[in-house]
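What follows is part of the complex, with its chains left where they were.
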C-alpha cells in the first residue's frame, strides 16, 4: 500500500480524496489544507486521515511516500519542488507549473531524486479520449485534418489565472495526445469582461507540421456547460461530448473527396460520403480513478507515467506561446525549439 | 401584384421560387437559369412561369418589375448591375458582392435609378434573431459582453469561394445587427484541407468600440450540422439554436458580479447568479418568406429595405478585413474608415 498525502482540499481536492481513499493499492494517509474548516470536513469524512495544516509537516513525515498537489496553480511549483526534495513521489494537478522554466526544474529534480513526477491531465486517462486516439492510430479516421475543443460553462472564475491557464490545459493536453507532436505555430486571442487583465474567454489555434490544426475555445463566462471535441478526418469524423448521457463518442462515417473540374454556374466536383453513425460502447471507469491508479502503479513499478513531467512541460510550453500570441492580439507565434 | 423574376435556380433558388410563388403580393413571373434541366424542372413545378435561359431576356422584359438573384456569388455584381440598369428592383443573395467597391457601385446605381436594392441576409428576418435583438435593445441582457456563432456542417463546398465568403456572411450580418456598429478591429484564421487556396474552416473575431466582441466559426467540413449563436450579457445570456425542435431560443437568467478582494489559497469574491431558463414562444413564420414579403413591401411603398445596399456593403467590408487578416495568419486588421 502506497501511503499518499493530499495537499489542497478545495474545489478539486475532494474528488482526489475520494479516489485515493477507494483505490485498492493506495492508503490515503494525510491531508493538508490551510483552511481549518476544510480540514475539519476531511476529518469527518475520512476519520483515519491525519489532518495537517502546514505542508512542511507532510514533507517531514517519512511514512508518506507520495503526495498529490491540488492547490491553486501559482503554488504548484513551490509545493512540488519541496515535496520532491523531501523524497516524495508527486502528482500535480494541471497546469504543472505557470512557466516552462519551472516545469524543467521539476523534471530535473524528479530525475535526480529518482522519484515519479506526474501531472493530472485527466483526459489522457479518459476511456472516451483513448478510444479516439485508438481510432486515429489505427487509421480509422484517415488523415486527421483538424480537431477543435469547446470547454465552456459559467463559474469557477480564478482571481489571478486566466481561462487559458485554468481551463485550456485539458484541451491542449488532448490535442497533443492526438497529434503526438508539438505545434509549429500557435495563435490565440482572449478577452476579459469581468476582472481586468484576466481573460474570461480564449481562443487558441495550433498549427502542426503536417498541416493539421487544433483549436480551443475555453471560457468560464458562458450560459451552458459544454465539453466537446470534434475530430475531422478524411475518412471518418468523431464528436466526443463528455456530457452526453448515452454514449460520449459518435463516430461519423463521413468524408469528402475532391475531384474533376468546375463548370460555370454549376457545382464543382466533390463526392460526399455520408454513412452510419456509430456510438461505441466505452468502458465507464472514472478517468480520475484511472489517473490515481496509474500514479500508484508507476510508484510501485518504477515506471514513467504517461503524463510525466515532459508531458506537463509540453502543455505549459504551448500555453506560454498562446499567452504570447494573446499579448500580440492574435498574431501567430513561431515555435522555437 | 409585383411581377418578379428569379435568376438562378440552383441550390437556393427553389426556396425563393416557392416563396415568391406563395407570396400574396407577388407574382412569380419568370425564371432564368443557364441549365436547361433546371429550367425544365421549374417549368414543371410552376407551369405559369416563363422559363428564360439568357439574363438579358429578363432585363428586356418590361413587365418584370423586380429581380431576385440567386446565382453563384462571383456573378452577383454583374447581374445586379445589369438588372438595376434595366430599371429592375433587385434582391441579391448574400454576399451582396465579392468586394466593397462593387457594393458601393450597386448602391449608387440603385440610388440614381430610384430602385430598391436589397441583400438576402435572411437572419435579419428571422423571428428568433429579432427576439434576441429585442431583448438586447430592452436591456434585458444587461451589457452584452460578446456573442459567438457556430455555423458548420458537411457539404455545400464552393469551388472558388471559401467558407468565409460563402458561410460567414450570415453570422457577420447577425453580429452587426446585434451590436449596431462596425468593428474597430477584425482578425481571422482559416485553413484549407480539400481544395488548395479555398478555406474550408474559418474563425473570425470582431472587436467593437465598447469592448464587446463577436466570434464566428464557419466550416463546411464538419460531421454535425450546427447553427448556433450564444450571446453573453452581464444580466442574462441567450443561446439560439436554429435546429432545436422545441424552442429555438433559451434565455438564461445568469450572470456574474465581481467584488471584494482575494485571499491566499482561497476563492476571490464573485457572486454567480443562476436562475430559470426561459424558452420564449416565437412566431413560427419562415424567415425567407418574411424577407421576400419585405422586398415586395419596399417596392410597393418605396421604402428602404432593412437589409439595404449599405447593410450589404457593411458585411462585405467586414469580410474583406477578415480576409486580409487571414492572409496575415490571424494578425489583427485595424479598421480604417
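Here the chain labels run A and B in written order, and each chain numbers its own residues starting at 1.
Definition applied: a residue touches a chain if its C-beta (ideal position, glycine included) is under 8 Å from a C-beta of that chain, and two chains touch if they have at least 3 such contacts.
Computed from a predicted model, the values in this text were never measured in an experiment.
**Q** So we've got 2 copies placed here, but how many does the whole thing have in this file?
**A** Result for the total copy count in the complex: 4.
Criterion: only the chains that are shown with their structure count from here on.
**Q** On a C-alpha centroid basis, what's the spacing between chain A and chain B, in Å?
**A** 37
**Q** Flag every residue of chain B that touches chain A in the complex, lowest number first.
**A** 8, 10, 33-35, 71-72, 75, 145-146, 148, 154-155, 157-160, 185, 187, 189, 191, 193-195, 200-201, 203, 205, 211, 213, 215, 217, 221-224, 230, 232, 234, 237-239, 250, 252, 254, 256, 258, 262, 264-268, 270, 272, 274, 328-332
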